[in-house]
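To keep things clear, I will list the structure first and then write my remarks on it.
The complex appears here minus one protein chain, its other protein chains still in place.
Right, chain A next:
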Amino acid sequence: MATTASFDSAISRSLSLRPSQPQNPVIGHGDGTNFEALWDTLRSALREIHEKNASKLSFEQLYRASYKIVLRKQGDQLYDRVKEFEEQWFAAHVMPSIRKLITNNLVNITLGGVAGTAATANERRLMGEEFLKGLKASWEDHITIMNMTTDVLMYMDRVYCADNRRASIFTTAMGLFRDHILRFPLAGNGANLMTFDILNSVILDQIGMEREGDVINKHLLRSCIYVLEGLFETDAEVENDKLYLTVFEVEFLRSSRAFYKNECANLLQDANASVWLRQTKRRLDEEQVRCQTTVSILTSAKIAKVVEEELISRNLLEFLAMEGSGIKSMIENDRFEDLEALYQLISRVDPSKGLLKEALQSRAIAMGHEINKTIQNTDWSAVAAPAAPEDGSNPVANKATSKGSRKTVGNHQTIAAIAWVDDVLRLKDKFDKMWVKCFDSDLILQTAITKAFSDFINVFDRCSEYVSLFIDDNLKKGIKGKTEPEIDIVLNKATTLIRYITEKDLFERYYKKHLARRLLHGKSESADVEKQMITRMKMELGSAFTQKLEGMFKDMTMSEDLTCGYRNHIRSLGDVDHKQVELSINVLTSNHWPMESMGGNMTKEGEARQNCTWPPEINTLQESFKKFYLEERNGRMLTWLGFLGNADVKVTFPKIPGKEGLLCRERRYELHIPTYGMMVLLLFNDLQEGATLSFEEIQERINIPTQELVRSLQPLSIIPKCKVLTKIPANKEVKPGDIFGFNSSFISKAIRIKVPVVAGLVNKVEDAEERKVTEERNQQNRSHLIDSVIVRIMKARKTTTHSSLFTEVITQLSQRFKPDISMMKKRIESLIEREYMIRVEEATQPTYSYLA
């Protein structure tokens, strides 16, 4: 008591100092009855607030009341009373109205997923909407009410709740809604259902209706989802504990999975791949929209995953394999839209796109094999003309037909080669277009396609030759009249093909052969384009590859200079001899030029080519040039290659007395013939009129290979256009034993006659025998290469294991070709025999050591 008294006196003292201050009723009245009075005020105010009459209340009074209670440390009582009030309010006013909306039908749907007997889909939807509307309204009321309540109890929230680490009254009230409304047990159905179960089932039912095509009230659904997003498992309100995530989303994903599983099964049974693609795409879009408009954006990745798993991944193989609509048919019929959709779907589920990759690859290979097979099986002599497609190979085909019956198997083969390249390029175009249009220029798929092409091209054993022929054809005639960009396209195509070829050495061999012919016979259309092609190859395959090819070009330019120089040299000598033969010469560095393949099959027959007997006129010329040439380049050896040259020969036919027309005049013709042909004709120069020479005589006098001689005589004695020689017997074939004479009664309308070059000098596909030779030569070349690579490696490493040696050899040679393992083994054996290296006996792994 003493304390109270002194306290009062202290107050009165302070009051006496400040007489204006009103009596503060709080002071000195901190007892229990006062709390009840204050709470009564607050409780009736809360009731008013709940009945939406807040605007009639004085905030100041209510705030002051709660302020006082808290100052008196009765905050806990106040908190509990408010909570209790809220619980009672839910039980008495809110829940009953919601309970009314939960009809037996809704309960049945929730329990069994089947609507009650009388409920049509429409009725069901309306019933569900009623329930959702009720729930939504009570939630919105609750939020408004609790906002106001929180305002009134602000001091309690700020001071009492913070001090005692209690959740704010708002949070608690949200928890109450969760516990007393959503988790309100619905008695009398025997299944422990809660309002929450009904809510889930109604929302899912509505979404289900929408998936079937009905129109639903998305906005209403979204509002109810908001309720779940605003409520948490505990009053701690952890973000991941949203009721939406913990309860609804789980249910939603589960039911969606079931739905899509079922849909996928239906699609597999009734639809085709195209429908499937469209439906899946539509479903994915729909679900994204649903996440934005109906459920929560939080779910969008998860539901997309469900759709992806159920509609895409699970039965992808089956859909791809569908007869008539699967990937095979999409590719074959250029269904770009389908392919694009397919690519997008597969990219979603599998970043490595394994299945698509495999499918594409196997399709490309299958289509490639188809081309290979067609080319091999077609009888080109029968279909040469019609088979020639509209573009590149056309001139060839026309020419081939115009040649009439003289067409050889080789010519048909050439057409086949070009047709093959065209087909391959067309396939490549198709896949390229697909790749850009449908596959978003995907790198993984590009690799796959490239590999597939490389595979089937290399399976075709003539690919190197065919590609080289294709280039040959284009560089000869194909680019005539084409603009620069068009030429560029052709070159690009050629480069693409070269890239695919693994046996680059074989290709180089063919290219060299074909290039040599083009250069020496002046068949090349444009030196510029030739150079461009070389540059491209240099970029693609490296300079080692093109070194010799460039050497060939260099020889050609050097030779031009030489010819010119020689001409000047002769002129400067002053003795202008009219009988002098003009010389245009090509000096070829034997290293750079494919001598064997240029010389036909002479080497095979073992005949040295330089031992032919040159006519005296030519011999003089040769000596003169040799002298000129070796003046500056001492120590070189010149070999004359008669079979490669050409000559312009003026032939004079005397008038034949007693004949009329052209024959009665003297006729001069200029013949353009191969060097050998010229040599043959020169023999007839010195002959008595009417004298003849037999085949054997000719051969003996000029000493050239039989086959070459046949080739030289054939046009001169058989083709009417240039039949300057007579032949006995006068049949279509030149054979040893035939007898030839000067055809003095030859006439021609043209002054200049070009003697056609008989097969052998035109670039064409090799026949089986030639092919064998080329391959043998190539194998030989390879074995040398392998030898040198092995020796180089061994020299650097001194000792190395068998496996690492092999790996190294394969890596080093992969630019040129894929070395054959058994060949490598043989080369090692041979190197050991030749004592370049030895086996290390005591090593655990097979190891070799280099012998210096």
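Please note the rule applied: a contact is a pair of C-beta atoms (placed from the backbone, for glycine too) under 8 Å apart; a residue touches a chain by one contact, two chains touch by 3 or more; residues count from 1.
As a working rule, contacts and distances are computed from a predicted model.
Trainee: So one subunit is absent here. Using its UniProt record, which name fits best from "ATP synthase subunit epsilon, mitochondrial", "Actin-related protein 5", "BTB domain-containing protein" or "TAF1A polymerase"?
Mentor: Looking only at the record, the undisplayed chain corresponds to "BTB domain-containing protein".
Trainee: With respect to the chain omitted from the figure, which of A:155, A:276 or A:695 is a touching residue?
Mentor: Of the listed residues, the one touching the omitted chain is A:155.
Trainee: What is the set of chain A residues that contact the non-displayed chain in the whole complex?
Mentor: Contacting residues on chain A, toward the hidden partner: 3, 6-7, 9-11, 13-14, 17-18, 20-22, 24-27, 54-60, 62-64, 67, 70-71, 73, 147-148, 151-152, 154-155, 158-160, 162-163.
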